[in-house]
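My questions all concern the structure below.
Of the protein chains in this complex, all but one are displayed in their positions.
Order of writing sets the labels: A and B. Residues in every chain begin at 1.
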Amino acid sequence: MMRRFSSHRLFWPFAALVLLLAVNAVFNPGFWQLQWRDGHLYGSVIDILNRAAPLALVAIGMTLVIATRGIDISVGAVVAISAAVAALMIGGELVVKDGVQTHVTRYPMSVAILTALVVAALCGLWNGLLVAKVGMQPIIATLILMVAGRGIAQLLTGGQIITVYYAPFFFLGNGFLLGLPFAVFIAAVVWATVHLLLTRTALGLFIQSIGINPAASRVAGVRERLIIVCVYVFCGVAAGVAGLVISSNVKSADGNNAGVLMELDAILAVTLGGTALTGGRFSLAGSVLGALIIQTLTSTIYSIGVPPEVNMVVKAAVVFAVMLLQSPEFRSAVRGLVVRPVPGAAR
Amino acid sequence: MMAAAATAATPAVRRGLRIDSRFVPLVGTLAVFALAAGYGGVAYTGFFSAQVFLNLLIDNAFLCVVGVGMTFVILSGGIDLSVGSVIALTTMISAGLVEHAHWNAWQTIPMVLAIGTVFGALMGWLIERFRLQPFIVTLAGMFLARGLCYLISIDSISITDADYTAISQARIRLGDGASITIGALIALATVALGVWIAHATEFGRTVYAIGGNETSALLMGLPVARTRILVYTLSGFCSALAGVVFTFYMLSGYGLHAVGLELDAIAAVVIGGTLLSGGVGYVAGTLVGVLILGIVQTMISFDGTLSSWWTRIVIGALLFLFCLLQRAFEGRSGKG
Partner (left out) sequence: MTPSVVLEARGLTRRFTGVLALSGVDFRLLAGEVHALMGQNGAGKSTLIKVLTGVYPADAGELRLNGAAIHPESAADAQRLGISTVYQEVNLCPNLSVAENVFAGRYPRLGASGLWRIDWARMERDARALLARLNLDIDVSRLLSSYPVAVQQMVAIARALSVDAKVLILDEPTSSLDEHEVARLFDVLRQLRGEGMAILFVTHFLAQTYAIADRITVLRNGERVGEYLPAELPRAALITAMVGRELSAAAGRNVHTQETAGADVLEARGIGRRGQLSPLDVTLRRGEVVGVGGLLGSGRTELARLLFGLDRIDSGELVMDGVPVRFDAPSQAIRHGLAMCPEERKHDGIVAELSVRENIALALQARMGLWNFLTPARQQAIAERFVRMLGIKTADLETPVALLSGGNQQKVVLARWLATEPRLMILDEPTRGIDVAAKQEIMNEILGLAREGLAVLFISSEMDEVVRVADRIVVLRDRRKVGELPGDSSEQAVYHLIASDA
């Protein structure tokens, strides 16, 4: 069995990231510079971490879904919906209070955030029920929400971009804690919580079991329908959190464009991290690494001075490269080229 | 084992019902179309005109062409996410060749068709040779094609070539004030060709076999590898042809053309009765699926009070309905 790849499972993604960072350092001398400004760290690396945070969140949720042999292509729509709900509920008006201009929210911020997350969870629940109870194929079940959800997000925002005028909300995506972007903390907390859940409870074992053999898991007494629903709910919530961070970062909610293509980036991150699309064994750390790779890639392209549209071509090339490397057929074909076949042996 | 004993106990299966069972999804699709058309005719004045129905085909001709290719891919158990991007790439290359390199239409069209076909063949080869997942390969293809678009030009390039403009504006009279475009004719021809390929050629039947049970198809000695590559090649060709039709429709090349079109194509195929798991479905169904998508769009614009994003919501709801139907159908026939 091909255990070379998992001499450590994270070897290839890690190597890829290091390579990217090295390329960056070569072309961009100021890349590794960190400064302390305005009470926080400042630099390209910080930028990357900050922008990778929402993608990492979505990728974490996506990892668990993929591990159960599923997929969720509606996360982009959920990001948009969550952002729209929060933006609508917060809104923000300029009011003069006691002679000072302050922004006031329509609803308390905590309520708005909670509502957005509940709506995101409901989206996940919808997906989970379609997959687990109705028995639809995950790609088609989540395709429904992807199509309809985008419409719902546009409906909520009226097709416009809703600007949020409320400083405390901006902290999520723009604030800093202990010098690092707050968004990174959010992602880290979510990652840590999920990791604990997976390793200190039976959840990790159950998810893998379901992904490898759902029928046998059911016979063994694993409540796979419940776990599958929970996994999709979590994926929705993770997308919801990402939506909040993103809308906070850009101080607005765009029903048309928020989260577009994000599901593909998330799936790419998970695949880069070594989790197979066929489910089973998975790696959260790998997916986070994958998100970092994608973000670093984007930054590298930008800093080298290549037009950002090239980003897509490069992403494509990276996907091809990773896919081929992960394919046993490709590896043996390459080995066949490198090692000359013994003459006369049957192929 | 269970099914064996059950049918052994009832040797004379209900004949009439059984034969029809594989047509049930298609019948369902037609029923929805009829319902929608009927409702539209009743609710909106001017709905039941020949031109309105012809416009369904005219405005969605490119979706129709792409849908044919997508039907074959899905029948074989795969998926092609690159179709929208290949359409965009086709428009961009066409615009570039015609406007900047001063090729004429009759040189450009074969060229872009060839490019699309080769693109599809490459993806198909990667999928087959290295056993890669179609989802990921065509996803990468999607990124690649659109990226290549932007490499050619970030802004849109308008096409002012005389031939293109003439084709774009050409209308073939069908009597009584109704007319049809060249693009729509191409779409109909593609559907006809697709139906013929699916039912009368070995390639078409092998596609169904692969979708039904790939291992069996291999053991039966069918040319699985060659067919799989050809399926994606066909899809690439259809995407390029759809791109040509799109170019007539929009008279420009732009990287943002046809964003998300692959989803519409998949929706049309599913609503048309093809199972996403492969092996079951009809090309003709996809035509009806496209018409249903078109009719939803038309009804919403006729209504006037609903904003255009309700289209997405309705399509999502339709998808949901059809998938439920497919689940029920699968459940009844005993398939897991």
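We take it that a contact is a pair of C-beta atoms (placed from the backbone, for glycine too) under 8 Å apart; a residue touches a chain by one contact, two chains touch by 3 or more.
Predicted model, so just to flag it, every value in this text is computed and none were measured.
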| item | value |
| --- | --- |
| Touch with the omitted chain, as defined above, among B:222, B:251 or B:267 | B:222 |
| Option touching the unshown chain, where A:19, A:167 or A:202 are the choices | A:202 |
| Listed residues A:40, A:195 or A:218, member touching the removed chain | A:218 |
| Where the unshown chain meets chain B, residue by residue | 1-9, 13, 15, 18-19, 22, 196, 199-202, 205-206, 208-209, 211-213, 215-223, 279-280, 333-335 |
| Missing-partner contacts on chain A, residue numbers | 1, 200-203, 205-206, 208-209, 212-213, 215-223, 225, 280-281, 346-347 |
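Throughout what follows, only the chains that are shown with their structure count from here on.
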| item | value |
| --- | --- |
| Chain centre separation in whole Å, for chain B relative to chain A (CA means) | 30 |
| Chain B contact footprint on chain A (complex, rising order) | 130, 134-137, 139-141, 143-152, 154-155, 158-159, 255, 264, 267-268, 271, 277, 307, 309-317, 319-320, 323-324, 327-330, 333 |
| Interfacial residue positions of chain B with respect to chain A in the complex | 79, 126, 129-133, 135-137, 139-144, 146-148, 150-151, 154, 255, 263, 266-267, 270, 276-277, 307, 309-313, 315-317, 319-320, 323-324, 327, 331 |
